[in-house]
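Dropping a structure here in C-alpha cells format, bear with me for questions.
Note that this complex is displayed minus one protein chain, with the remaining chains in position.
Per-chain numbering from 1; labels A and B assigned in written order.
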Amino acid sequence: MTIAQKGRWLVIVGLVLLGGVYVRALAFTPVERFQGPAQKIFYVHVPSAVTTELAVILLGLAGVFYLFLKDPRLDRFAESSAEVGTVFAGIVLTTGPIWGKPIWGTWWTWDARLTSTLFLFFLLMGYQVLRGAITDDGLRARYSAVLGSCAVVLVGFIHLSVYLFPTLHPQPIVLKPSKPSLPPEMLLTLLLSFGVFLLLFTGFVMQRYAIATRRAEAFHG
Amino acid sequence: MRELWRQAWTIAHKDLTLEFRSRTAIVSALVFTALVLTVFNFGRDPTAVSTLDLAPSILWVTFTFAAMLALNRAFQLELENQALEGLLISPLDRRSLYWGKLLANLAFVVVVEAVGLPLFVLFFNVAVGHVLLPLLAVIALATVGFVAVGTLFSAMVVRTRFAELLLPVVLFPFLLLPLTYAVQATARLLAGRPLSEVAGWLRLLAAYDIVFVAVASWLFPYTVEE
Partner (left out) sequence: MVALDDVSFSLTAGQTLAIFGPNGAGKTTLLKVLAGLIRPQAGSARVAGGRSAIGWIGHQSHLYGHLSVRENLLFWASLYGVPRAARGARATDVLARLSLTDRAEQPAWSLSRGLVQRAAIAKALIHDPQVLLLDEPFTGLDLAAAGELRSLLGALRGAGRVVVLATHNVDEGAELATDVAFQVRGRFVQYEPRGGRGPAEIADAYRRAVGETEGGRHA
C-alpha cells in the first residue's frame, strides 16, 4: 500500500474509533460533578491541544534535522505536520469557547491551555505564510527549518510560562507529579481519546505527505 | 573569538554610521513613537480608567513598533547597497554578521526608547523614579529578546516579496512572549509591588534572551547560505 492509502485507512479507522470514544464518553463515562455535561468536550479539546503541540514539535525537529541532512522529505513532512496541526489548533480554539461559555460565562479566557494553543496557532500561521512567500524549494525548506527550530524552542518557553501564570483553567490534572486526579473511567476515556487523535494525526499527515511528494515529482518531472 | 567581536563591531559601526548619515529610519521611528504616545494620551479619559492599568501596555506597544522599524531596516540596507554578496564573499564570519546587525539594531532601538520613556513619563504622569533601575532592566532585557529573534528573521524575509508585511507575521509569537513578561513586570513595578514579585519575570526574560540569542546566532548562517 502506498503512503496515501495507508494514511486513508488510518483516518477511516480513527474516525470510527472516534465515534466509539464518543459513545463511551457520552453514555458510559460519569458526568463531572461541577461542570455538568458540557465538560465532555474535554475529551476532544484536550487531545486536540496535545496533538497541536505535537505537530509543532515535529515540524521543528524535522527542521533541525533538515539543516543537518538536507533531505527534502524532512521538509515535506514538516509542511504536512504544519497543515494538519493547524486543523487541530482550530479544533481547540473552537471547542475551548464552547466549553467555556456554559462553565465560566465568557467565550474566551486567557487561561493556560487556550493561550498556549493560540500561540501555537500563530506559530503555525507564520510558518505557513513564510512558506507561501518563497518560491524556491531549497530556500523555502531551509528558511522553514530555521523558523521551525525557533518554534520548538518557543514551545518550551510557553510551557514554562504556563506554570507561572495564575489561571482560570483547571490545573493540570493528568500530567502532574502526583497521581492523576481523574476518576479511572474518565482517565480511560481520555487516554483512549488521545490514542484516537494520534491515529488521526498520523493518518492525515501521511495523506498530506503523499500529496507533497506527488507535487514535488510533478514539478521536477 | 576576539576576531569575531572585531568583525561584529566593524559591521555595527558601519551600520550606525550609515544610519546616522541618512537618518531616514531613526527619524521615522522617533516621530512614530511620539505620535503613538500622543494619540494614546488624547484617546484616554483620565477620569475613567486609571493610568496605571493601561500604562504598561501603551509603553510596550510603542517600543514594539519602534523595534519593528529598526528590524526592517537592517538587511534592507544591504540589499539596497548591493553589498550582501560582498559580505558573503569576504572572510567575514557569518555569526559576526549576525552579532554586528544585532548590536546595530539594539543601538537603534535603545535610542528610540531613550526618547520614548521620558515622553511616556511626561504624558502619562507615571512615577518611575523609585523603580527606574529595575524598569530599565526590564526594558533592556525585553528589547534584547525582540531584537535577537527579529534580526534572524529579518535576514530571511528580506529576500521574499513582502518583506515588511511578512516580518511582523512571522515574528509575532516571538514578540508576544517577551512582551507579556515585560508588561507583567512593568505593571508590577509601576504599581509599587515589591521587587520579589518582579524578580520572576526578570528571570524569565533573562532566560529567554540567553536562549534565543544563542539559538539565533547558531541558526543565522543558514539564512544567508546553504
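Quick note on the criterion: a contact is a pair of C-beta atoms (placed from the backbone, for glycine too) under 8 Å apart; a residue touches a chain by one contact, two chains touch by 3 or more.
The shown structure was predicted, so the numbers you read here are calculated from the model rather than taken from an experiment.
Asker: Which chains here would be touched by the one that got left out?
Answerer: B
Asker: Which of B:83, B:136 or B:214 sits in contact with the chain that's absent?
Answerer: Considering all chains, including the one not shown, the answer is B:83.
Asker: Which chain B residues would touch the chain omitted from the figure, given the whole complex?
Answerer: Counting over the whole complex, chain B touches the hidden chain at residues 6-7, 10, 14, 17-18, 21-22, 80-83, 85-92, 225-226.
The rule is short, and it goes like this: only the chains that are shown with their structure count from here on.
Asker: Find the geometric centre of each of chain A and chain B from their Cα atoms only, then give the gap between the two centres in Å, rounded to an integer.
Answerer: The mean C-alpha positions of chain A and chain B differ by 31 Å.
Asker: For the complex, which residues does chain B have touching chain A?
Answerer: 149, 152-153, 156-157, 159-162, 166, 169-174, 176-177, 180-181, 200, 204, 207-208, 211-212, 215-216, 219, 222-223, 226
Asker: Touching residues of chain A toward chain B in the complex: what are they?
Answerer: Touch residues, chain A against chain B: 67, 70, 119, 122-123, 125-127, 129-130, 133-134, 138-139, 142-143, 145-147, 149-151, 153-154, 157-158, 160-161, 164.
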